[in-house]
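Below you'll find the structure, written out as structure tokens, and then a few comments.
Missing here is one protein chain; the remaining ones are kept as they sit in the complex.
Should a chain be cited, it is by its letter among A, B and C, assigned in written order, with residues numbered from 1 in that chain.
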Amino acid sequence: MSGAAFTGVIPPLVTPLDDTGEVDVGSLRRLVEWQIDAGVHGVFALGSSGEVGYLDDPRRRAVLETVRDAVAGRVPVLAGVIEMSTQRVLSQVRVAQSLGADALVATAPFYIGTSPAEIERHFRLLAEAATVPLFAYDIPIAVHTKLDPLMLVRLGSDGVLAGVKDSSGDDISFRRLVAANRDAGRPLSIFTGHEVVVDGALLIGADGVVPGLGNVDPAGYVRIFQAAADGDWPAAREEQDRLARLFEILRTAPDVSRGAGGIGAFKTALQHLGVITSARMSEPVISFDQAAAARVRQIVDQVVGPPELAR
Amino acid sequence: MSGAAFTGVIPPLVTPLDDTGEVDVGSLRRLVEWQIDAGVHGVFALGSSGEVGYLDDPRRRAVLETVRDAVAGRVPVLAGVIEMSTQRVLSQVRVAQSLGADALVATAPFYIGTSPAEIERHFRLLAEAATVPLFAYDIPIAVHTKLDPLMLVRLGSDGVLAGVKDSSGDDISFRRLVAANRDAGRPLSIFTGHEVVVDGALLIGADGVVPGLGNVDPAGYVRIFQAAADGDWPAAREEQDRLARLFEILRTAPDVSRGAGGIGAFKTALQHLGVITSARMSEPVISFDQAAAARVRQIVDQVVGPPELAR
Amino acid sequence: MSGAAFTGVIPPLVTPLDDTGEVDVGSLRRLVEWQIDAGVHGVFALGSSGEVGYLDDPRRRAVLETVRDAVAGRVPVLAGVIEMSTQRVLSQVRVAQSLGADALVATAPFYIGTSPAEIERHFRLLAEAATVPLFAYDIPIAVHTKLDPLMLVRLGSDGVLAGVKDSSGDDISFRRLVAANRDAGRPLSIFTGHEVVVDGALLIGADGVVPGLGNVDPAGYVRIFQAAADGDWPAAREEQDRLARLFEILRTAPDVSRGAGGIGAFKTALQHLGVITSARMSEPVISFDQAAAARVRQIVDQVVGPPELAR
Partner (left out) sequence: MSGAAFTGVIPPLVTPLDDTGEVDVGSLRRLVEWQIDAGVHGVFALGSSGEVGYLDDPRRRAVLETVRDAVAGRVPVLAGVIEMSTQRVLSQVRVAQSLGADALVATAPFYIGTSPAEIERHFRLLAEAATVPLFAYDIPIAVHTKLDPLMLVRLGSDGVLAGVKDSSGDDISFRRLVAANRDAGRPLSIFTGHEVVVDGALLIGADGVVPGLGNVDPAGYVRIFQAAADGDWPAAREEQDRLARLFEILRTAPDVSRGAGGIGAFKTALQHLGVITSARMSEPVISFDQAAAARVRQIVDQVVGPPELAR
């Protein structure tokens, strides 16, 4: 499968947990069905929304096995291989490939200091070991470096990268990435990770979206993508405006950490919709506030509709 | 061993590598002897200077086994257990304890977003699993959060933490930490990680220092510590001023990354001094510039003396 | 003139200087004609692109007088009132109003620390003194705080603000601002300051754009705006893609400061196009590199066309 084959809506799946903090396999399988029923074009396991930063290796393995089995080849499965630097990412690469990931998603090194040349070398070393397409994951809020668009296109042209997931929130850089990629013959599949500006990203030439909010309303993102493909930009905008209202579930608990605030809201909404059993998060996250959870449910009811209608 | 037992000079050992990138056990054993001969009060394996962020788990294990065997109980061995968040650190804790670490050193979570309450919970959960003393490692340049001094002292009073290694570069917060710890009856052993302000840190009440530069000149740091213990502050300052000149080895390669610039300088100096065989660093670090290496050797010769005298 | 009256393309005019560093009145008048000929809907004097941070009060006054006289009422003149905090901005407000500005543009306080409540109070106090519409200028790269979208809409509903110029580069916040403003009945005119994503910004509901690059190619931005008004999104995108290529003039001198790199590129291009006489910048800017200037001219020739055609 070439990089160009990746397109459309590929939500970063949350990782449902049971009461003991273990991966809730049944809920995760239901989440996969919820996504595929909605028409998504792939799923991304072990991304930031999937609590990859929290999960130890056995739990990471359980997630990827479950998703691979549940998907059963119907759509591609992307797997996050998130670790501090090259050697440690390579350990993750070996496991993810052995478990059947269709593509890998890696960040620049973090915790350590790096230079741009070292970041480039990092991706080249990963690609040497990878037997499936490799995506670069640009997420400065977690990694604290921003990937240079020209470097990404160079790595695409050299066959190192098949694509980019851009969660940088830097729309100027994103435009430049899309333009440079087009000038280079489109070696990269470019995905935005920002679920509230998908209409604009598709207008300027993104190949797809990896929307955390797509856990909750995958059908909405599929509709935006289809409207854009049809050139019906007012329809794309209208659907995006609706989903931007749904995104307010992430603002219900302003005092909790970024982790609990975002992923916790997705899980609370999915629990309310009957897709997963528990909204529990990994340690050391402080549990989601009850008032905030009630507000999440209210917003879901208003924007997605009550659970019985949403399914 | 109680927290109060930790005091003095505890250098964060670099990890010598051979030409294939594996841990150079012989060089690491010589480095340990170089340190103990100089009179250090402990050694810290798998800290940032030890390339912990770069090393995969087998290499981490090799480092800790080698250091433990080489030290052979003559001084305490602290071990870094550096990973993204609670579950993953706990995996490291289990290994480090099984290998005989005398104390553990852990950071706040990184990559993920966390709140202060979650950071506190993280350390409490680690301490529940730890059978040896636990140190908090405050290194915002890597972790991107600053540990609150009052939280640290509270965790000390509750028996969660035995000490703190402060590499925050925030001297105001450090003063506050020392003062709050003193008011609480000194539950914490407080170490500064900043090798150029040790005289001042000891004056205001630090218990010791974890100096990266102590890889190269451990005897100098032992002299500062002794001068301070004797109340001979001018002597402490004079020795620190000498070591601050040695610290200029870190400024010889301004364009390389923080990793290559700092650790690479330590390794280049130790190679020049005949302690370790190679200055090689882990992937994806771009190798240390030859002109910079020559400048490092020149500074070492000026400040420490030529290799035959330094030993 | 109500806030709703502001719409379309309102470039932030550069401030041409003569060889002694004084305002070049003739060049500034030609720049105004260049803009109005192209069909812009307003001009913004004394913005960041206008070197407002560099100019002393007499020069600021000279700029605003010249622009006001040259425009002669054909389009609205917005004036930046940029200073550290409330009292000092109020001094600027009095001058700008006395010189006939049609609207004022103010940032949050900078240099001092402020809280959100203090920023809100700051804008309320400015509005009490203002006799013309007041715009909030959201430019975190200069001010180091980000304006809260909900606060901005609240200030719009309360009649404090007539609009917002968003140069934050935070497209998620921008979407939220547009949505909250629409829900509140559109009290604010919302402009994006990002010249490379105007198609997307207009798609999601921006009222206009304040493009620094519009100094060089105002007609291009007018075409985007018209295409968007006509619902011809492919045409808007195509024109924006062309202007994104022109934006590469800002990347010709990567080692100079943000000031020299951006404003210097605009001035160099305008000099090349024959609109202004000199590309000189204010002290202490180091002058634009000759090789970089040649590259700017080359890009302008490729994207805008040679000077004789561009006029």
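Note that in this section a residue touches a chain if its C-beta (ideal position, glycine included) is under 8 Å from a C-beta of that chain, and two chains touch if they have at least 3 such contacts.
Quantities reported herein were computed from a predicted structural model and do not represent experimental measurements.
Put simply, the hidden chain is in touch with B, C once you look at the whole complex. Of the candidate positions C:P133, C:P149, C:G200 or C:G259, contact with the hidden chain is made by C:G259.
Considering the full assembly, C:E118 is the residue among C:D69, C:E118 or C:D301 that touches the omitted chain. In the full complex, the hidden chain is touched by chain C at residues 48, 53-57, 59, 82, 84-88, 90-91, 109-115, 117-119, 121-122, 125, 141-144, 255-261, 282-286.
Although one chain is not displayed, its contacts with chain B can still be listed: residues 169-172, 175-176, 179, 194, 196-197, 199-201, 203-205, 231, 233-234, 237, 240-241, 244-245.
By our rule, only the chains that are shown with their structure count from here on.
Between the two copies, chain A and chain C, the Cα superposition rotates by 180°, quoted to the nearest 5. Spacing of chain B relative to chain C, judged by their CA centroids, is 49 angstrom.
The centroid of the Cα atoms in chain A and the matching centroid in chain B are 36 Å apart.
The multi-chain contact residues of chain B, meaning those touching 2 or more other chains, do not exist; every residue touches at most one other chain.
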